[in-house]
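See below for the structure under consideration.
The other protein chains are all here in position, but one chain of the complex has been omitted.
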Amino acid sequence: MSDKATTPPIPDGPSRSWMAHLAAPENRVLLVRTVGIAIAVIALLFVFAEATAATPPSFFFEIILIQVLYAMSVNVLIGYAHLPSFGQAAFFGTGAYAAALSIQGVPLYASLMIAMGFSGLLALLLGLLAIRTSGITFANVTLAFGQMLYLVAANTNLVGGENGLLATIPSEITPQYLWLLIVVCVVGGCALIWWIFKTPYGETIVAIRDNPERATSLGVSNFRYRLTIFVFAGALAGLAGALYAYATGIVTADTLYWSRSGEPIIMCLLGGSKKFFGPVIGAITLTTILQQVGQGSTGYLIYVGGILLVVLILLPQGILSIPARVRELLKKRRPGPSGEGERTAAA
Amino acid sequence: MTPTTPVLTLENVTKRYGGNTAVDDVSFTVPQSSIYAVIGPNGAGKSTLFSLIAGQYPADQGRIILNETDVTKYKARKRARVGISRAFQVAHVFTSRTVEENVRLALLAARRQTHKFWISAERQQPREAVDALLAQVKLSSVAGRTAGELAQGDRKKLEIAMGLASHPTLLLLDEPTAGMTPEETVTVIELVASVQKSTGCSVLITEHDMKVVFGLAEQIIVLAAGAVLCQGTPDEIRNNDDVKAVYLGGR
Partner (left out) sequence: MNVLPSIVSGLGDGVLLFLIASGLSVIFGAMRFLNFAHGAFFAIGGYLAFNLLNKLELTPVLLVAGALLAGLAVAALAYASELVVFRRLYKLPPLDSLLGTYALLLLLEGAILVVWGPNPLSVAYPKSLDSTIDFGPVEIPQYSVLLIGVGAIVVVAMTYVLYKTSLGLEVRALAEDRTMTQLLGVNISSVSAKVMLIGGFLAGLGGALAAPTIALTPDLATSFIIQAFAVVVVGGLGSFYGALIAALFLGVTQSIVIAFVPNVSGIAFYAAMFAVLLLRPQGLLGKSSLEIS
């Protein structure tokens, strides 16, 4: 006598190992594309690195790449999951400090893992408390959390206080190698994000964003998915922080300050949080401005403030929406057949 | 469990908001493979009742039983997992995804495969099932359209398709034809009838459009002021003076 109250499991097809799944025909195209692009970009950047031969300009590019990774990780939350976290600096900074502390005793890769592990763990702890809330409350809870960490780091001697911690990488690691490491991590991280949102897990995250009630009605646990993506983003932010520590050689409390949480958000909105490469554009733009005019200076304030305001008012979808907007404008100029004959409604 | 075990049993279900009793001691059963309707004037508590059955709010009193499982304490998500599918009054769809992506996600969710992050969604969920569901609700022609662009009527059909993905035991349709043209309404009536026949699930609808109600329902439950006024076949209800009074005689 079967229990009809539970839905009978629906057969899925012959089960295979995950590697076989990945290699299957439909997947192959996506997999090849992703890996191919990643390799191409890495190769290009490596060639570029060779050409510039580890001279000062590459520090600037290192920082840009790190900011790209950080901004992309923040967009996972802001753009894809609608979890407005104003405290990602907590994970960036934790990753940086963890890297600085661990690099003295363990090999480089272990240090990276430790940094990611710590930030991910911290994200898990915060998430367990905070994910129950949403919207502005969530933003403020995460903000408060980040600020608390900042104050502990800045005012106590736990992690070096005002002076911060040195993060000296072992001398066997040449600047070339570090550059390559950063390139691989950043491109790999972005590729990972690209991949994740093509999977059922990623689609579910987006679904929960679009309509949490519908997701629940389909049997999905919104909490679990939000929590896991929060941990994922936190770990990636920690990775960016660790790379930052290695690149700059010193970690200070400002890595945890809330403006360090605000910058990537600005980058995402500047470039466009709905487009995959939006945060990349935003990160490059903002970091370049920063380098040119210096943080906190009049120029920075006015340029960033001005550009941000203009973009938000005139280009709410960010810089990357310019092509689409141009197309729209051109369409309006040339009245033609009114598109499909299907019924449409204002969204 | 025998074929005569009702799909849905409500026993003395009550819900209060502040001083107001929205659902008052409601009891009825819905048998296997049937279509029942709940009607009543505005404010009679139909939507609240639906939300209680779907698990969105907990009932203050009473029991809700699905087949032989007491789901009173289950939250909405768990009820979805034991066989209740729900379409909302204002269609809830994933607006940034295409129609077929919506259905695909519903299928993935039904098969408990949404957690997989090592395989692409396209590969995990074969097209045939998606196409089949779209064909069933006659949305194949708009499969590639973004759900957010669809009119309310199509969105409701999409919701039904998503609801069917889990082979539900009980399908709750909250005003399925709201916002539809007369032609669309006829299509939906046919759709619901054919779906019920082909899947063998039971359907519980609330509606304001009496044409739909009389055309589809085997039994009609009339709610007034949160309580069950009466229950009967369409003919019985049509000729019931109490019902007429409740609808025409003001509040």
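A few notes on this one:
In this document, chain identifiers A and B correspond to the written order of the chains, with residue numbering beginning at 1 in each.
In this text, contacts are C-beta pairs under 8 Å (C-beta built on N, C-alpha and C of every residue); 3 or more make two chains touch, one makes a residue touch a chain.
The structure displayed is predicted, hence computed values, not measured ones.
In terms of the touch definition stated at the top, the absent chain reaches A within the entire complex.
Checked against the full complex, the candidates A:L143, A:I193, A:I284 or A:I319 give a single residue touching the omitted chain, namely A:L143.
When the whole complex is considered, the residue among A:A110, A:L166, A:I302 or A:I322 that touches the unshown chain is A:I302. The residue touching the chain not shown here, chosen from A:I39, A:L129, A:L166 or A:V326, is A:L129.
Contact between chain A and the absent chain runs through residues 78, 82, 84, 129-130, 132-137, 140-141, 143-145, 147-148, 151-152, 155-156, 258-259, 262, 265-266, 269, 296-298, 301-302, 304-306, 308-309, 312-313, 316.
Simple rule for what comes next: only the chains that are shown with their structure count from here on.
For chain B in complex with chain A, the residues that touch the partner chain are 1, 54, 66-69, 76-78, 80-83, 85-86, 88, 92-97, 101, 104-106, 108-126, 141-142, 145, 148-154, 159, 162, 165-169.
Looking at the complex, you find that chain A touches chain B at residues 1-10, 12-13, 18, 21-22, 24, 26-27, 30, 196, 198-204, 206-207, 209-211, 213-221, 225, 342-345, 347.
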